[in-house]
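Yeah, one chain of the complex is gone here, protein chain that is, but the others are all in their spots.
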Amino acid sequence: MFDFDATLPLMAVQFILLMVVLNAILFKPLTKVIEDRSTLISNSQTGAKEGLEQVNAITQQYEKALIDSRRQYQSIIAKAQAEAQKTASEQIAAAQAEAVAARETATRELAAQKVSAMAELEKQVDSLSQEIVNKLLVGV
Amino acid sequence: MPLDIEMLNFLDSPNFVSLAALEVGQHFYWHIGSLKVHGQVFLATWFVMSVLIIASLLATRNIQQIPKGMQNLMEYAMDFIRELTRNQIGEKEYRPWVPFIGTLFLFIFVCNWSGALIPWKLIHLPEGELAAPTNDINTTVALSLLVSIAYFYAGFKKKGLSYFAKYVQPTPILLPIAVLEDFTKPLSLSFRLFGNILADELVVGVLVLLVPLFVPLPVMLLGLFTSAIQALVFATLAGAYIHEALEGHGDEHEEEHA
Partner (left out) sequence: MDVSSASVIAAALAIGLASLGPGIGQGNASASAVEGIARQPEAEGKIRGTLLLTLAFMESLTIYGLVIALVLLFANPFVK
């Protein structure tokens, strides 16, 4: 069982031959293809990462633009509202002033008419009292 | 020199139907010049080598970016080997050692499984019997001596003669132990592999001898498992020894990757 003979060195030589052959037909090509594949994968991974970064940048830009435009239209709305408010209040004030003025003229006219009517009435009272006096005196 | 008492030969008495015989220490000798070699080991080794080479050719005949079939299988094995080597030797220096450790692993693995899966016993040789090549002490000693040479080569290539500094590195008192380690490493490597594979075959053989049907199956499955683990252990230890030779005892600061 433990008889060493020429099998030993011949096996060693055979093993080295096998190693050389396998290195040529198995290890080298497969190592090459495995490393090629891993570089390909890492390349496409970096590519994808770059693309993702670009997409992220574009999204950020877009969101920023969106926020800007939102702010802009809010300010426009606020301005328009303020303007409308202003116009409305101006018109209201004008209308109120007009109404006040109209009432004042009306009151003044009314007062004038009252004065004139009073004057006429007094005149008529005077003439009527004259006539009454005349009639009474005639009777006497 | 085989023992006079043939092991278990009482089972071959006429009362037993001989379904399987155990032959240990019998070899099918070939004579090359004045040298004797074990023919059955070479036959089995050539079979294993042709299996490996055919599988590799099938895998790399038409290499594609997206692997299919045989290429997929061999790439799986390749990934496993690269991972093993990287874990043992480290990210920086593992690449040149992948072929050596990978061939060790594949060769031992296919040898062990061929011994467990292929009914070699059906092929009759004039003397001895076909079995896993790792069943022969010559094969395992050859492999473990190659591992020894490999780690010496690794140490020399990296550090030159200062590689020997590691023998007296922590303290010169440990010099005998450090030298002894260089002998026990190949010894334990070869005996571990040889003993495990031989034990598997003997256990299966004895069980088949006693109960030829179904009962040996669980033991055979255990044998498959052990064979795979032994291939893994051999490759892992080879990697660990090479790593040790590359790192040495002195420069612990390089062990960051571990």
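Just so it is clear, A and B label the chains in written order, and each chain counts residues from 1 on its own.
Heads up, the rule we're going with is that a residue touches a chain if its C-beta (ideal position, glycine included) is under 8 Å from a C-beta of that chain, and two chains touch if they have at least 3 such contacts.
No experiment lies behind these values; they were computed from the predicted model shown.
J.: Among the options B:81, B:111 or B:198, which residue touches the chain absent from this view?
T.: Looking across B:81, B:111 or B:198, the contact with the absent chain belongs to B:198.
J.: Touching the hidden chain in the full complex, which residues of subunit B are there? Just list them.
T.: 1-5, 7, 24-25, 188, 191-192, 194-196, 198-199, 226, 229-230, 232-233, 236
Operating definition for what follows: only the chains that are shown with their structure count from here on.
J.: Would you kindly tell me how far, in whole Å, the mean C-alpha position of subunit B lies from that of subunit A?
T.: Centre-to-centre distance between subunit A and subunit B: 76 Å.
J.: With touch defined as at the start, can you tell me which subunit B residues reach subunit A in the complex?
T.: Touch list, subunit B to subunit A: 2, 24-25, 27, 32, 35-38, 41-42, 45, 49, 52-53, 56-57, 59-60, 63, 65, 67, 74-75, 78-79, 82, 98-100, 102-103, 106-107, 133, 136-139, 141-143, 145-146.
J.: Spell out the residues on subunit A that touch subunit B in their complex, using ranges where they run on.
T.: Residue list for subunit A touching subunit B: 1-12, 14-16, 18-19, 21-23, 25-27, 29-31, 33-34, 36-37, 40.
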